[in-house]
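With one protein chain removed, the remaining protein chains of the complex are shown where they sit.
This part shows chain A:
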Amino acid sequence: MDTMNVCCNQITPSNSKELHVLAVDDSNIDRKVIERLLKISSFKVTVVDSGSRALQYLGLEQESNSTHFDDLKVNLIITDYSMPGMTGFELLKKIKNSSTLKQIPVVIMSSENILTRIDRCLEEGAEDYLLKPVKLSDVTRLKDSILKTETTGIDQLQSCRIKRKRNDDWLPQPAPKFARL
């Protein structure tokens, strides 16, 4: 399954499978932008407007249907934090608590640079926390990180990267306790 030819930042389209991202955002504008950012970065993209639709897509609500899940094969979930109904954080928790879905990396997007929020998300197993508006460089960096973990099979949570504004004070972090797989 891992015949992907990856060298540093390049991926040769002819002999590699496109990574499939599920993007979740309640804002139609942000959905349009994130979809474009992801497509330009050569991801296959599915966009939904809520956490519950995301779970529907992921087949969580039909957990018994394992063949349904195989067809979907999502490699990355990127979700807005502040959404009505189910927040991105709640979605993250549901995914990480699911035996079938927990290995899928989840990235949180938020316009708010709140350290306690960032910490909570990372502790809950988020791969990364991106500040909105998300830039192309964020997506490129994300792609490199996901590709590395897909090919080398390292526990992706060991390579968690934290995006913060550079002028923020850096708080000492507790040692990551990411033994989830």
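Here, contacts are C-beta pairs under 8 Å (C-beta built on N, C-alpha and C of every residue); 3 or more make two chains touch, one makes a residue touch a chain; residues count from 1.
Just so it is clear, contacts and distances are computed from a predicted model.
Its UniProt record calls the unshown chain "Histidine-containing phosphotransfer protein", which is the correct pick from "Translocase of chloroplast", "Golgin subfamily A member 7", "Histidine-containing phosphotransfer protein" or "Septin".
Looking at chain A, the residues touching the absent chain are 27-30, 32-33, 36-37, 40, 82, 111, 132-133, 135-136.
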